Every structure is written in C-alpha cells, then in structure tokens.
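All protein chains of the complex are present and in place, except for one that has been dropped.
Our next item is subunit A:
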Amino acid sequence: MDTYAAQAQLDRQDTWLGFKQLLPLSFFVAAFGLAFGLAAHQTGLSDTSIVLMSAAVFAGTSQFAALDIWGLQVPLVPLMITTFAINARHLLMGATLYPWLRHLPPAKRYGIMLFASDANWALAMQQFHKGERALGILLGGGMAIWSFWMVGTWLGIRFGSAIEDPVSIGLDMVLGCFLLAMALGARKDLRTLAIWIVAGVTSMAAYWWLPENSHVVVGALAGGALGAIWMEKGE
C-alpha cells in the first residue's frame, strides 16, 4: 500500500509539469470548444451563458447534448438524466483514482476531481500503472484542458464560422485516438485481453439494446467484475 502513498504526492512542480504534458492535446480540446461555442451560439444561447456553461459544466459531450434538447423550454428530468448518463463515467474514474486520492486530505481529494476529464484521467492512470507520480497530470493537465476549453468556447462564439465542418477534418476523432493510444500503452497479457474483450462486448451489447449512454458504465463494470474474479497473481 505504501507505493500508492508515494505516488500520491502533489506539489506545484508536478502540477506545472502536468499542465505542460497535456498542452499538445489541449489545442485539440480548444478546437472542440470552438465547435461547441459555435453550435451554442447558433442555437441562440447568450454569450455569457455559453461561457458560463463551459466553465461550470466542463463536460463537452453533455453540453452538446443539452443543445440538442434546447428550445423555448427545456424539460428538467430528461436534462438531468441525459447529463448524468453521459457523465456517469466520471464516477468510475473517481473510483479508479481512489487508491491514490485517499492519501490526500479531503479538500485536495475532491478539489482535484473538479478537473477530472477523460484525457487527463487516462494519462494519469497510465503513469500511475507505470509507477510514476501522476496527480500533477490529473490536476495540472485538467487545468490545461479547462483553460483551452474556455479559450475554444470563446473563439467559437466570436469566430466559429471559420471552421465550417470539424468532422470533415477529423477533429471528432482526437479524443478517441488519444484514449486508444492510452489503452495500448497499458500492460499486455492474457488477463488484460480477456478483460478488454468482456468490456468491449458488453459495451456493444448495451449500446445496441440498453438505454442510450449506458454503454460506458455497463462495459466498464463488466470488465471490472472479470478483473475481480480473475485476480492478478502475487502482490
């Protein structure tokens, strides 16, 4: 258990290092932010509320989903369910980070989680599994992503029409490719492969047959369950 405590240190330097490590990806995040700013502007939200939404929600996919149900009125319960379902994967991310976060005092523990998003979480987990300290990546990287998300949102409101179609230049694939690169950086053995197959098959089944947006949670829990049954040797 001591290795977790040793990896769970966080100081200013680590945070800055994490900020810099996520900078290259943050430029792509800004492009997404731009797409959101533009879409929200076209949906008719005021500039202030667009910026406020990006700052306070900081979860792109659910923000786009909110635009989908935008009208003169927005139904409260569907809004909550959609937001929850799309962002429920954060619950799992928090759980996977807990072995390290538990060594921090509660204020820091939960403060760091404000900046949790897919990319900095994935990179932090990869570094943790390599035996490195990675809370700096989580916090500093999250700050980088948040900042560029804000810059992008603002640019989208102002100059969004410059990029007519982000999909045609492949920008929708940035996060997917990043997450795949992170996954392939992990340990490769038979047990990992089996867990991935279970996660992939169950998420696909959930995608087809269960309510929308449930696939990430279903796949992750199924993969985790196999991991709990087929345990790693030793320690």
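Simple rule for what comes next: contacts are C-beta pairs under 8 Å (C-beta built on N, C-alpha and C of every residue); 3 or more make two chains touch, one makes a residue touch a chain; residues count from 1.
Operating definition for what follows: contacts and distances are computed from a predicted model.
Between the listed names "Branched-chain amino acid transporter", "Flavocytochrome c", "Molybdopterin-binding protein" or "proton-translocating NAD(P)(+) transhydrogenase", the UniProt record for the complex's undisplayed chain reads "Branched-chain amino acid transporter".
Here the missing chain is touched by one residue of A:105, A:170 or A:211, and it is A:170. Within the set A:20, A:102 or A:130, the residue that contacts the chain not displayed is A:102. From the set A:8, A:38 or A:93, the residue in touch with the chain omitted from the display is A:93, counting the whole complex. As for the chain not pictured, it touches subunit A at residues 24-25, 28, 44-46, 49, 52-53, 56-59, 62-63, 66, 70-77, 79-80, 83-84, 87-99, 101-102, 109-110, 113-114, 116, 118, 122, 125, 129, 167-174, 176-186, 192, 195-196, 198-200, 202-204, 207, 215-228, 231-232, 235.
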